[in-house]
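Some notes on the structure that comes next.
Only one protein chain is missing from this complex, and each of the others stays in its spot.
On to chain A.
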Amino acid sequence: MRLNLSFVNAKWDDLKREMEPRIKELKFSFSRIKKSPLSLVGLFLILFFVIIAVLAPELAPPKYPHNPYRIPRYGYSAIPRPPSPEHPFGLTEGQYDIYYGVIWGTRTAFRIGFIVVGSILVIGIVLGSISGYYGGIVDEIIMRVVDTFMSLPTLVLAMALVTALGRSLDNVMKALIIVGWPSYARLIRGDILTVREEGYVEAARAVGCSDLRVILKHVLPNAIYPLLIMASLDIGAMVLTAAALSFLGLGAPVGYADWGQMVSFARNWIVGPPDNPLAYWYTITIPGLFILFFVLGWNLLGDAFRDILDPKLRRR
């Protein structure tokens, strides 16, 4: 009995010794977050939007329960109406409720961000791993494809793809996935090339680990931080591009809760009558601020990740 306990104790001590540096790291990371007000701002912004997205049915009860993303209209007049108790952010062109649109638009933004970045992460990791791990002709072909995609401006290529696929939000996401994966594949490939020759990877291979296991257990964990940083920054960037496409009239169908489209509703109402030039300020300012803060939140978070996670940068 006593022997057993001391064995457990010894195990526990081992575990403690093993975990100590990790716990120290974690504590250090938290102290860094607390010290950097900008990353706190980013964290709060994202939390704020998560709460809005989760509580959307409470905050803005849908008028059409089978299709909550359809913004309710209160009339058909083109002229926007200013904020009132029933419509706290006013009604935009075509009498669409701005408050309802921005609340449900938050869900649209998260959906676009997570689906697009999630997919490009998977595609990028798979193709990048194949390319870096096997090398040779496979590597050459994948990298030339990557070069080609990276030679085209995101928005122009996405525009071309959406026109070919047809105007819809799903096709915007498809286009952004096609446009977005190459930079991830290139990053992963580079990481794998540097890690491949390391002693521990060779050791793992010598013990008889399969290629998949080597990649998943030994290579990827060492390359995951830069990926996280890039993914966080890209959620912002992709939502921004999707909003731009919707603004240009290539994204969400008319009346769908989408921030970019809500800004495009405001295009004809930038300038009010001569005696009150800012009469319709609410139509443009409010949806735009939602986009700005959402993207800003992810960018600040990505920057915070960079400062916290990158061991080369953070102790300077």
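Going forward, a contact is a pair of C-beta atoms (placed from the backbone, for glycine too) under 8 Å apart; a residue touches a chain by one contact, two chains touch by 3 or more; residues count from 1.
Throughout what follows, contacts and distances are computed from a predicted model.
Between the listed names "ABC transporter permease", "Aromatic/alkene monooxygenase hydroxylase subunit beta", "Acyl-CoA desaturase" or "Molybdate transport system ATP-binding protein", the UniProt record for the complex's undisplayed chain reads "ABC transporter permease". Considering the whole complex, the residue from A:159, A:193 or A:228 that touches the absent chain is A:159. In the complete assembly, the contact with the undisplayed chain comes from A:284, out of A:52, A:284 or A:308. Note on the undisplayed chain: of the listed residues A:16, A:34, A:217 or A:267, the one touching it is A:267.
Taking the complete complex into account, residues 38, 144-145, 147-149, 151-157, 159-165, 236, 240, 243-244, 247-250, 260, 263, 266-267, 270-272, 277-278, 281, 284-285, 288, 291-292, 295-296, 299-300, 303, 316 of chain A touch the chain not shown.
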